[in-house]
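Here you go, one structure.
Only one protein chain is missing; all other protein chains are in place.
Order as written gives the chain letters A and B; numbering starts at 1 within each chain.
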Amino acid sequence: MSLALGVLPWLVSAWLFAVGLYGIVRSRHYVHLIACLAVCQSATYVLLLSIGFRWHAGPPIFYDHPPGSAAVDPVMQALVLTDIVVGAAVSALLLAIALQVHKRRGSVDPQSLRPLRPNR
Amino acid sequence: MKALTAALLLLVAVAGPSVVLSRDPRRQLFALTAFGALLAALFEVLQAPDVALSELVVGTAVTPLLFAVALTSIALDRRRR
Partner (left out) sequence: MSPGLRSLLLLLALALLAPFAWHVAKALPQFGSPTAAYGATVNALGPPLRHVSNMVAAVNFDFRALDTLGEESMLFCAVTGAVVLLRGTRGEGTNRRAGLIPGRAVLARSDAQVLLCRIACTLTMLFGLYMVLHGTVTPGGGFQGGVIIASAVLLLYLAEGYGPWRRLIRSPLLDVLESLGVLLFVGAGAAPLLSGHAAMSNLMPLGHFRDLFSGGVMLVTNFAVGLAVAAGFVMLLLEFLEETRALQSDSLPDEAQR
């Protein structure tokens, strides 16, 4: 049981990434594609935070616990923290691109839009 | 504690396909919001309160809003043609 729990986060992370990738490949709407990309990104968050985790340790905030008490890895949390906010801004940029694609080509279906075709 | 962590990991593993398998973007918004909330809970259990705060606000408030407004703009553009 604890052996399964020892590898569960890595498997969940790989599963989320594979599922997101499947969604990106089979998508028929650009907004759906961007949400599947968000699922791929969350796989990396789960992986990083699980690497930093430690049983019976508290958060790396020494306001209530005295400094020196057991705490999880703060570097991983710092990485994921900035990543989440910047990932949202990049999703917004991708949504703006999807809007422009719809304005110029009239469709947001990735499988019916081929690049380098003349404008409408 | 171990059971809670394992349960949340499995819930997240189920919520991911629910986001991908919702084909209609308007329905996918709700799956995305639930996914964000579950991730925030998982991050909290993994002893990362900063990350949980960040994911909660971004994943349940800001990102679904941007998606909803983008979908409205696409629908309006479609009607304008």
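Just so we're on the same page, a contact is a pair of C-beta atoms (placed from the backbone, for glycine too) under 8 Å apart; a residue touches a chain by one contact, two chains touch by 3 or more.
Just so we're clear, the structure is a prediction, and the values are computed from it rather than from any experiment.
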{"item": "Visible chains that the absent chain touches, using the contact criterion stated earlier", "value": "A, B"}
{"item": "For chain B, residues in touch with the removed chain", "value": "48-50, 53-54, 57-58, 61-62, 65-66, 69-70, 72-73, 76, 79-80"}
{"item": "Absent-chain interface as seen on chain A, which is shown", "value": "5-11, 14, 18, 21-22, 25-26, 50-55, 57, 59-63, 67-68, 71-78, 81-86, 88-90, 92-93, 95-97, 99-100, 103, 111"}
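We take it that only the chains that are shown with their structure count from here on.
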{"item": "Centre-of-Cα separation between chain B and chain A, whole angstrom", "value": "10"}
{"item": "Contact set on chain B toward chain A in their complex", "value": "1-2, 5-6, 9-10, 12-13, 16-17, 19-23, 25, 28, 32, 35, 39, 42-43, 46-51, 54-55, 58-59, 62-63, 66-67, 70-71, 73-74, 77-78, 81"}
{"item": "Interface residues, chain A side, partner chain B - complex", "value": "2, 5, 8-9, 12, 15-16, 19-20, 22-23, 28-29, 31-32, 34-36, 38-39, 42-43, 45-46, 49-50, 52-53, 55, 57-59, 61, 71-72, 77, 80-81, 84-85, 87-88, 91-92, 95-96, 98-99, 102-103, 106, 108"}
